[in-house]
Structure formats: structure tokens, C-alpha cells
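A single protein chain has been removed from this complex, and every other one stays in its place.
Read from first to last, the chains carry the letters A, B and C; within each, the first residue is number 1.
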């Protein structure tokens, strides 16, 4: 019997870098959480404790800060710069994955005018980017997490099979609520009209489709959202969505002599449904290892 | 030696009630987290396990849902209805405290138009209300939590005393960031022009003052924020603010041959400064037990 | 109308200091989260941004680390050393509050023997200490949080009043579960036989009493726990307990043709009951400001 090292990777997680652009009095701000991961030949470190190949995670952290000195641009671009650097830095490093979370800030309005250097966090939503460089191959995943949406009507759920354990009543009208986690893979690493505009366009499409789709199942809503993105953005190869079904149960008030015509609900924490799917373009370039290490259907 | 029961209270915490107003096709939504607390003569339950006085926490929960059937209105109003009900429900219940967290939702824009029944959570910020009814006395505290703000310049910190343990350098320009928790006490329970408008006004005042104040200390910013609220809103008796100083440290890049003229910062998690103060109006009516059970300088 | 600064305080929160005692090959470890708060005359900082009185929170942090150089001892003792230092450091500082969270570590067993320098975190439970020094007065609160307990029987709940909104059935047998947060005030600052032994004794008493008390109400269990502590520990002046009632609902399986004789439960997150009370000794010295800034019934 032989025991051996299998797949492995390492890096620095959650480097919280904030970069300010002061090139004009109207400052801008990038607020990022960067995690770097290296892959390659690190067998000696594992088996013998020989660190000759180990580009330390402290060095990775320093590199993130140093690269931010030149400005970060879009999260996808910052990830590409870092991943290319790491993947090319030593012969034994064959690949790098850089994951970026980006937190949004809006200008505070003072007297109706957006302030030059004072900001307000725009909410719990997070923009994400994952860049993987592996030898000559490069992949970019964009995404978002924590986009919480709800519709008070326009959602049905019926026609499902019933077995011994089925007690759920069919409904033609329910609250539908979810927290969207979406990731989409670009067909390349240079996107026209740019990662920022494309992100905004996809995000808007996800929101509009959620709002406008009469839902017969959360699965159907999910697919419609992914499909709409692919129809509008040729540079998107595939979309992966993870949608928790945040149940809002109509509260039974009859014991107190009250009806409840869709007025009072209980928002439940757990358990919740969890619907996950990929929507893909037939002619998409192969994903290769684009999703390695990123939750999804890898 | 005698042992006795001291101050005590009990209730149901975190009732997650969502109420939908469908009176027009343009739905509105109230999304609340309600915690009720009762005070009074509950000695027998503690000492003998005799529950004859214990209005059960399950009943309190049911009451919250039942009262939501008629609509919830502003969080302060919903709290007042509930607290008055509980405080008057049995002779041995002398007081009630109802705390409400309210989560904001914005309409999703479809084709540039706000949708009738599809919404997006407006962020991590929470609007709060605490109503205390104690015999004939009634108090209303409004507030907010999780309002994260940052300014990239316009903040100094110097002139502080130095002792053996002081190593901090003085600065004429730093990033100032905090997550505002604010609570303010109203002079009465009927506010003109209404709790909703007053909340929006105070929130806007806090934001504008944070943005516009050149900061010499977070204490000074805090006081300016509280003072501005009292100056603009006669119906506010006092403001209490708790401001964590979320440190952004300028990253030293000199080891890599780079300067760092206010570009690259590390956002640190812990430790953080914590600045807390009350700003009050001299002629404010007495707070009595308005703050009992609510973090602050009670 | 005059606006003025009311009560205020500031400090450094969550200094994560780990101190190792290497005086023998059998190392010991103190793992603390320390928050310091100063009170006094800080009006100029708030009103004019004059920091001449502001012992910076950075200095407070440095002081915590420096004081740990001599070892930390029991959390209460470390808090006393720090609070006395801060309260006496400048004439305008009239008081200090030092809150300490202590995380427990157990030695890893290797071949049945506790290891000299390898440890395992002993769980989610936290030991707490709050020391307040105010002029010549000193107070010590010890405590714990996150002590999660459950009994599968020996808990009843009946005899409560019923109103229009009451639907709860009476029960002679239910699961009782809670996460104990307890704080107790010592009669002095020098405790015999020491803070460590006293903490262990109080903790054991809380656990034993929870286990051994046939519960007719969580209020009754709470009171019995506090009373037992006061009966056994003369150096404890009062005990404050906050007990969430973590509901475990018997699951109705009848729709699937199954009975459920106390076998299958659903552990619910929210809402939960919340029972809070103080148990005091009649001849206890006055609490003065011992509880200022610490949740409880101040």
C-alpha cells in the first residue's frame, strides 16, 4: 500500500485592501477582499517540510498590497494582474486562482449633491470575481452574492407529485423570496464594453427577470434569469445560480377570529429550499478548470 | 441571610413578521423583527414555578401576528400598539417594552419603472424602534444600526497626550470609517410630521453632518452629528451614538521600493476604537425608564 | 434652548491578546479578548476636537499588550490591573471599565497523556470578567456566556393564563434547552479562594442546578440556579441570568401514520423566549456603577 499526496493548493485568504484614487478632488474608492491560491509542485513542503518552493502566503499578501499601488481597476482586472504574476513567478508554480470580493460604496448626498470624499456602504450585496490562470489558459468568472429579492405576488407552486410524506398544499399565489448568488463565466479575458459595464448589465438583467417572470417554480425563475443573461450578453458563456427559497409562511390567525388574505406572514430561517443550476450556451468555450475551487457543479 | 428575586423581565424575542398591504396593485411591504418584554409581578413563577401570572411568550408571539393583521404602519406605531396592549392586559403586568427592527426594501426597476410587487433589500442597514410603556408613562426611541460610512479625507488626529505606551503618530489626514448605531428619544409619542418623515430627516442629518464635518476626533464628529439632529428636530429630546472606529491603516510599501501617498490601506477588523456619547437638550423631559434594557449609558 | 454633551465613554474594543507561560516545559496559555473603556472629562474632544485629554485607544491597546508581558493570571486580575492603571493615569480620567472574554483550551491527549504544549479549544463557551474602577470604588463581575444545556425530560409548563391569543397547550413533559449567559458580582476585589476556583465552583453549581431542578417554568429554573450560587458562595453578592428558551417542538408525524412519543423534535431558531432576572442577597453591598455598560437590569 502506498500513500501519496493528491491535489493541493495554498494561499492567503481575505486580504482586506482599500485603494483610494485621489487623482481628482472627487475621490473614488475600491474596497476589496482578496484571496490568492497557488497550485504547482509543492510536494516537498508536504512530505519533507522543505519550503524551497513555497512562495509564502505573507509574500502573497504583500504582493496584493503592492499591486494596488497602481490602482485596482475592475475586480476582474486586478485578479488577472495578480494571477498572471503568481502563475509566472516561479517555474514550479503552474497556476493561480485569485478570488476578489468587492464592496460597493455610494456618495453621501449633501444638499442634494453627491459628496466628493464621503461615502456610504451600499448594502450587504457583494460583487465577486474569480480569475484562474493555469499555464497558458485564463478564465474569468464574475458574480454577485447577497442580492436579496422578494415578490409579494406572481408566484405559484402546484402540480408536484405527492407521496406518503407530502403534506404541502398547492398554491396559486405565494411570496417568493431569495438571496441571489450568481456567477457567470466570460468567453474571454478582454470584454467589450468592459467588466464594469458588463457586471451592471448582468445584474440588472437578473433583477428585471426576477421581477417580470411569473413564477411557477423557483427552478423556472432561475432558468429564466440565466437564460436572459445569455441572450443579452454574448460574452457570457454560462451562468450558475444558487437560490435559497426563503420561505414566508402565511400565518394562521383563525384561532383569534381573524382571516388572513395574504397579509401576515412568518419569515422562517431554517430549513430553506436550495435550488442550484447552470444555464449554458451550446457553443461556449470549454470551462476547463475555471470553476476549480469555486462552489458550483464542478 | 436572605436571598430574593431582583429585577426581572421576560418575553418573546425575534418574531419575524412580514406584512403585505395589497389594498392597491402597488403593494407595500413591512418586514419586521419584533421582540416583546413584560415587567411586573412574576415572583411566583420564579420562586414556586406557579405560572398563573405568566402571559406566555407563545401568546406574545401570537399577539404580534394578530396585531399585524390590521397593518403595521411605522415601527414606532406598531410598538406603541403592542406595548399598550401588553401593559394593560393584566393587573400584574406593570410595563412592557417592544423592540422592533425594520428591514428596508426598494422596488426593483424594470425598464426604468419601479415594479409594483417585486423588491430588493436595500442593504444591511436596520431601522430600530423601542417603545416602553410603564404604568401611565410612555417612551419612544427611534434609531438605526449598520449605517456604514467612510470619508477618504477631511479627518485629522493630533494633539493627544503621550505616555510610556504611546506610539501612535499624529496625522493631519486619515481615512475615517464607522458603522453608525444611533438612537434618539422623542419628546412624546405623537410626532408631527410623523415617525417616518422624522426618521428620514434624522438619518439624512446624520449622514450630511458626517460628510460635512472636518473631523479632528471621532468624538467631535459624533457630537456634531448629535447636535445637528437636536438643532433641526425639536421633537428629539436626546441622541445616543455608538461609533466604532474602523481603522484603515496606510500600508507601508517602502520595502518594495514603492511610496504610498494615501493610496493603499489595510482595513483591519480588530481591535477597533469605540466612541459612545449622549447629546441632550437641556429642557428635555426626563428619560425615566425609556432606556431600560437598551444598550446605552443607562 | 441649550444642547450639551451627556454621558460618554470611549476605548479600544476586542484586543486579542494571547499570553504563553513558558516557565516550565508544560506551557500554559491565556487567550483573551480585552476591551477597555475610559470615563472622565472628555468634553473638549467632543465639542472642540481638542484631544489633549484623549488617551488614545491605540495607547490603550499597547498597554494591554505591555501588561500581558508580566503574565495575565485570572481574567478578573488582569482587568483589575488594567482598570486601576487607566483610572489613575491622568487626573481627568475618573474611571475605567475593562471587559475580558477568556477562551478555554484543553491539552490534547497523546497516548493518554496530556501534551505539554499542544491544545484544543474547549468549545464555544466563554468566560467573562468586567472590572469597573471609579474613583476609589472597584467592582468585579465574573461570568460566562454560551453554556448551552438541554434536558430531555423533567420540564413542565402549565397553569398559565389564557386570553384571546393563547393557543399553547399545557405540557407535563417537554425538552428544555437554553444557552446560559450568567454574570455575578463579587462582594470585593480579593476573593478567597481565588477567582479561578470561584469561577469553576459557580459554573458547576449552575450546571448541577439546571440538571437537578424539576422545571415548572424556565423562570423557576433560573431562580434556582441563581439561588444555589448565592447559597454556596458567600463572596457573590448577586447573580444575573439571561436564558433564551430554545424551543424544541415535538414534530407531528400523524400525517404519515406515525406516532411520536417524545422522539422527534424540530429545533427552532426564532422566535425564542427570553427570560432574564437578578437574584440578590439582601445584605449585598451596593452595586453602584458596577453594571454600567454591561447588559443587565441597570
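The rule is short, and it goes like this: a contact is a pair of C-beta atoms (placed from the backbone, for glycine too) under 8 Å apart; a residue touches a chain by one contact, two chains touch by 3 or more.
Quantities reported herein were computed from a predicted structural model and do not represent experimental measurements.
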Interface partners of the hidden chain - shown chains only, full complex considered: A, B, C
Chain not shown: contacting residue from A:78, A:119 or A:157: A:157
Contact partner of the left-out chain, one of A:109, A:250 or A:275: A:275
Residues from chain C at the interface with the omitted partner, ascending: 16-22, 27, 29, 31, 62, 65-66, 68-69, 71, 105, 108-111, 115, 117-125, 147-154, 175, 207-208, 210-212, 248, 251, 253, 255-256, 258, 260-269
Absent-chain interface as seen on chain B, which is shown: 164-165, 167, 255-257, 269-270
Interface with the undisplayed chain - residues on chain A: 1-16, 35, 37, 42, 45-59, 61-63, 66, 89-90, 157-163, 165-168, 215-217, 219-220, 222-223, 227, 230-231, 238, 244-245, 270-283, 292-293, 295, 297-298
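The working rule: only the chains that are shown with their structure count from here on.
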Pair of chains joined by the greatest number of C-beta pairs in contact: B-C
Inter-centroid spacing, chain C versus chain B (mean Cα positions, whole Å): 23
Whole-Å separation of chain centres (CA-atom averages), chain A against chain C: 38
Between chain B and chain A, distance of the C-alpha-averaged centres to the nearest whole Å: 30
Shared-contact residues (touching 2 or more other chains) in chain C: 165, 167, 270
